[in-house]
Structure formats: structure tokens, C-alpha cells
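Okay, here's the structure, questions in a sec.
Here the complex is missing one protein chain, while the rest keep their positions.
Chain nomenclature is as follows: A, B and C, assigned in order of appearance, with residue numbering initiated at 1 for each chain independently.
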């Protein structure tokens, strides 16, 4: 297998952009990616593209979004395909782009994600978004996507003594981080009191426990590691990439206080990278709901099962803690344009590891290894990536 | 790069199955695939799955169909992802499964496709199917999917003197082939007169120029070529695989009497296989409309541009001709369950090259190399595969 | 359209929705619900006998869907009730299943609480009432 490096990355601001469609969002991220390749690149050298998207632009383009986007940016003949695993679509785009480079068949492959969520009324949006789980059973039970994660949270509280405050501590931390991120959707810190008293959504969640609907796109360019320094003086290496799935319906799973897809994906990524959880300097994890970040801590090996909320109490995952998690603000506050999220995490890590976090206050210093973690729906799929700073 | 072999394949009958949903169709093809692995296989050895689907079961499961299907057949934790390029979704599933094996990361990878098209009323179906092209422009012009291919046909007639009869000759040939295929949707030969006088759909097409709506699934198991004979005495090798895209809207293309995506994908596949069009003994090509098979002949190098209809006049692509095309009946008469089509072609070739065509009358003899060709929509994407018989 | 359950799709699962028909794996003896093509316990058995579940079980987890956030096909119910509980129930035959809880106890839902299945209207769409099981305190 060939080594894989990231040599460029771009991302739109996340938010609500009525004047931009899916093509405009993608092009904006793509052009920023091109500019980030510091030794220059002829775009016609790009050979393949993997594009993550769930709703295909709020449903207008059900088929073949990938060639539509590539034709829009002057790469009409590239081998382009859409990959879809709900909220992990971007992560699976990145995973399969990495496989394509690792196979030796291609030297330069694009991984991208895009979602235009705010073009449709919220009633239609609710139809689209569904439960991101097993529609035939979970949706017919009257549950929403929030409801499925809420069922996990209630059980976790029962088994491990998690309190309502712990959920809110995730929201407070991630909003604080987003406040410093110029590309985040919500640039506003919130208090613990606010976070605990939002409008109810699905017990035990209130509105502050839930990620928003977001327009956005992210693009990452992968390169055979042997050629990376032709294009940039500061590549970031993708040392490990893992992906796995689980029963889509939570009622089919043996436990709902862990995500087996994350555990299997993480094991694959750590093994390939030859490192363990203790080597990770910072991480971007999938916090579509506050409980999701809490589950991720143990699933990724940052703590033992059932002990995740103590990491929050101890401040370990704050920006100034020992293991910052979601320095970007996370899905919760940076925003969650479904298909883009997995690639947007890679964008954040690429910038952080190169010392290019947009504001000095949010730059994580002396980091060598980072991890990103992208989950599909309620854990039906997951992808985990391990990155290494390249300038050593 | 590692070599890639097909060691098993299964396919449902194609047709209209009111009692079977997307899970049941997939399971039926999967279980036939398992049985075809003649030296036996522990399914738990399967490491990854690529699943092609456009409509996700007529729209009920917009996200994460892949883990839903894998959980249904006892492989809940496999790395599973949906890939989508409209009618080429199955071909891109096969392509990416092949890349995954070629990378050396996996030894056993599933490529599958499924489509449940007949669960919804035809008015809703027409919304779903759209134009399989650039919706924003082609659909707003009032065109259908048939209309887009009809525009290609009209121009082809103008440039190269193609006649209405030539279109019908494709339909007659493929219906004749399907009549002998027990898995085909239409098992009935038609006369040239019938084929020329069907109900109009979009000039110059009538109903006999168009593929039907179809329920169906197909599953192919890929293996690292070095391990193939552990599982079967008669592997089929995937010697070349190519994929490419083009402008999605036909008005953006420099020519509409050729598919550049097919040409680029074929060049990649031929180069990898180290053979040329003259080495191909038979082919399954993408005949969603009769003109599509005619375009494919030149795009795949079987003749020069503009001379495809002479191959029909000379009977070269008939079952008993020098280069049989669509022995299965093709999309036209075997049926076209969108996401399944690309993998269904691989199923047909796997069976033919192993001497297992279900009826002796349709067994192609002494074939060594075969080709399959899967197109997305009106040519926005294409994938081409070259297969070699393994028992020599 | 979106996450729409078509009428044919709904009809194919009527034995499950009306009568909780599951399947006992002939290889490992465990009961799958909803049905699978391959047993989810042994990941190997693919032959089954039909078994109708008792509908008795206990609450494994719960949530309360707030009215404003209900899926559109449940909007009417949410409007009338303000909010409604959804539970995961562990059935006495082994499988867990997700459904609504009716008549929740005034003191609140608790994990471990015994419940039993009841047959109820789920919602109406395309002129067809979708019926199925919900649970109520036993």
C-alpha cells in the first residue's frame, strides 16, 4: 500500500447562504483548496473525486451530483462518484479517496462533501432528514433523529450516572470554541445555565443539545505520500483510516451506550497508524448531539466505557486541556452540513497541524498526531482517521 | 497493485415483485452469491461492501442503505457504503470494490446493486427518475430521460444517416436474447415491425426503444487474485477497470453523438488489461435506450465513430455473431433495476465465462475475454470492466 | 417524498405490525424481531420458524418527543398531545423493539418498567391509516 498525504484543503463558512446553491458552495471550497497548495498545482492532474452528500442539494439532483460538481469547476472528465452514509458521507468520501491513493492507481484524488440544507421548508426538511436510522421501524415509532440519540442518552444516564449538566458541558465547551472560529455557524459562547434550559426537543435533550441545519462544503486533496513535497512544504500525512458499520436500528444492537461502528473503525485506524489513543494530541469528534461526543470519548479509547463525563468535569477536552476535542466548535456549534462534515473535520486538522488555525487564540500548539471521527446517523456507520504533522 | 478476481455472483430475477422489498431482493442475490462460491466461504471473512443504489428503495431510506442491507444478511460490522452515479451506481460499486481489493487493504470485498422501482406510483416515479441529467436545466426544459437520449439519436441520424430501423434492430436483438434468459424481465421476442410501431415516447423513440422500470438486485464477491483459488476452481479475473465522467448536461458537451465518459473509462480499462477491443469475445453494454447501444459500439472501439449501425446490419452483435452484445437481453429486455444494472452485467459475464449460462442455447462458447459497460444517466459517468476466464 | 413509507412497503410488514410475528433461528434457537435474512445472533442461520411474540417486556430506554419536533406524519398527534413518549422495549423472548408508549404513568416512565403491546393507529397518510403496535404499562 502507498502512503497518503493531504496537500490542500478548503472549506466554506458554515451557515445559512440563501444566494449559494450546491454548485457555488462546492466551488468556493474547491478554489480555497487550490490556493492552499503552496507550491502550486495544475488542477488537470487530479484523477478522481469522491463526493459525500446526503440530500443532493435538498433533493433537486437525485442522481449524479458528482459529475455535476466536477463539470462546474473545470474537471469534467475526472472519475467522480458520490458516496453516501448519511452524516458520515464526507468521512466515507475521504476514506475511499484514501483507498484509491493507497492502491497506487492514482496519485491525486479529491475528497469532498457538500450539503445544501436550507433551501427547503423545515416541514419538508424533516421528511428528508428522517431519523437517519432504520426508517421502517424508527420513523414509524414516531421518533426523530434527536429521539434516537435521546434513547441512548437516557440509557447512559441509567447505567453510568450521567447528569443533565454533563450534556450541557459539551454544548458550552463547543460553543466557546466556535466563538473563536471565523468559519463557524454560531460564533457565540453560551452559559451552562442557558445550555441547561433550552426549549425541549426530545427528553433529555433541549435545543442546545442538538446540531443545527447548515449549508456548507469542504474539499481535501489527497496525494501519494512520495509525491507530496512536490506540491507543498507542509503536507499532513493520513497515517490510518478505518471504517465500519453496525445495525442501523438501535433496537437491533446489543448495547446502546457505545457505538460498535466507531470502535471497529478506530481499531483499524490505530492499527494502521501504529499508535494508540494516548498518542493523540487533539481530536475532532462527531457531536451531532451532546451525548454523541460523550459516547465518542470511550469508543475512541480516550477513557474507559462509562467514564466519559469525568473527562468533561476535569476539563481535559477543553481547548486548553490535555486533549482538546472539537476545537473547531464541532457539529454542535461550527455547524453540520451533513455530507460536508467528515471533510470539514479534515480541513480543521490540516490547518491546525500546519499552524494555520485562523485565530491565534485557537491554535493548538506542538501537536503531532490528530484524530477525526465521523458517524453516520445514530451509529449505522463510522469512519476514523489519524493524521500526522509532516514537517518533521 | 494487487490482482482482482470474482469468486462468486448472484442475481435476483429482474421484474415486478410486489411482495419483495429492497432488503428481500438484496438477500436473495446475496444468498445465491454465497452458494456460487464452489469451495465454500465463511461469510464473516467479507471485509467491506460497496452498494450501488439510486432511489434507496423508492425513497424510504434516504440515508445509510448500505448498513441496513448488511445487517439484514448477518454482516453488521462490515465497512459498508452506498455509491451513487444514477444508472451507473452498480458499476461504480464494482469499480470501487475493485480498487479496495487492488489496494491490498482487503482480501474479500462485496460489490452489489439494488433497486426497488415498482413500489411507487408512476407519477411519483417520474419525479424520482427525472432526467438523470442536469435537473436544473434539462428538467426545466420539460425534457424526460428518454428525451435527452432522443436528442442524441436525432443528431446521430442527422450526422451519420442512422435510420429508425437501426434503432429497432437493437430492440429486436435484445428481446430475442432475453427470451432465452430465465432471469430476464421480458421473455418474449418481438418483430421488427412491432419494434418500429410502438407507442411514441419522445421522437424518434417509441416504447420499444426504452428500458423498463424494474425491481432487482445483483451481488458480486471480489477477492485478491492470489487467494481466489482457495474459494473456487473457476475464478474470473477482473483485468481492467476504468471510470470517468463528463458534463452532466448534454448542452455542455462538445459532441452528443459519443459519450466521452465511456471513451475515457474504456481507455483506462483496456490499458490496465493490456488488450484492445479486438480481443473482446462478448460484451454487456448499457442499452437504456436503443441509441445507447449504438453509441457504445464506437465508444468502446468495436467500430469507428458513425459506423455502429452497420454492425447491426451485418449481425455481428447477435448472439451467433462474431461479437455478441447483450446476450442477457440487456437493460432493454433483461430489465434495468437502476442501481443493480452494473453488477448484474458482471453476474452475466461471470456465469458465461464459467460455462454456466442457464440455457444451453444462450451459452457463448470459447470466450476468453469479456467486457461490461455501465453508463450513468445520459453519459455523466461511465464505468468499463474487462474480464478474463480463469480456468486456463 | 423523503423518508416516506410507501403503502406496499407498509403492507409487507403487516404480520410484524399487527401480530408481532418474529422468527426463531433453527440454528441457534434465538428469536429475531424484526425478521432478518440471516440470524442476528449467530450471524449464520438462515432458516427460521415463525413465532408470534407475547408482547410482554420491560422498558429498556425512553425519550419524550416534544410536539414541535415531531415528524410531519405525527404532527397531528403531537399537536393534540403536546408531546409523546417513545420507548425501546426488551421483549421477554429477547429482542428489543422501538415503539410509542401510551398511557404513561403519572409519576413518569422508568427503565425496567413492565409493559405490554397494544394495537393502535399509528398515523394516516395517502388516505390509508397505518396501524401497528404501541406499548402500555402492564
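Just so we're on the same page, a residue touches a chain if its C-beta (ideal position, glycine included) is under 8 Å from a C-beta of that chain, and two chains touch if they have at least 3 such contacts.
This is a predicted model, so every value here is computed, not measured.
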Sole residue of B:252, B:314 or B:391 that reaches the chain not shown, by the stated touch rule: B:252
Of B:52, B:147 or B:216, the one touching the omitted chain in the full complex: B:147
Contact residue for the chain not shown (choose from A:15, A:76 or A:91): A:76
Touching residues (missing chain, whole complex) on subunit A: 18-21, 23-24, 27, 30-31, 43-44, 57-62, 71-76, 119-120, 124, 127-128
Where the unshown chain meets subunit B, residue by residue: 59, 123-124, 126-131, 135-144, 146-147, 150-155, 158, 199-204, 247, 249-252, 256
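Criterion: only the chains that are shown with their structure count from here on.
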Intercentroid distance (Cα basis), subunit C paired with subunit A, Å: 31
Inter-centroid spacing, subunit C versus subunit B (mean Cα positions, whole Å): 38
Subunit A, residues touching no fewer than two other chains: 128, 130, 135-136, 247, 249, 252
Multi-chain contact residues (two or more partners), subunit C: 1-5, 9, 40
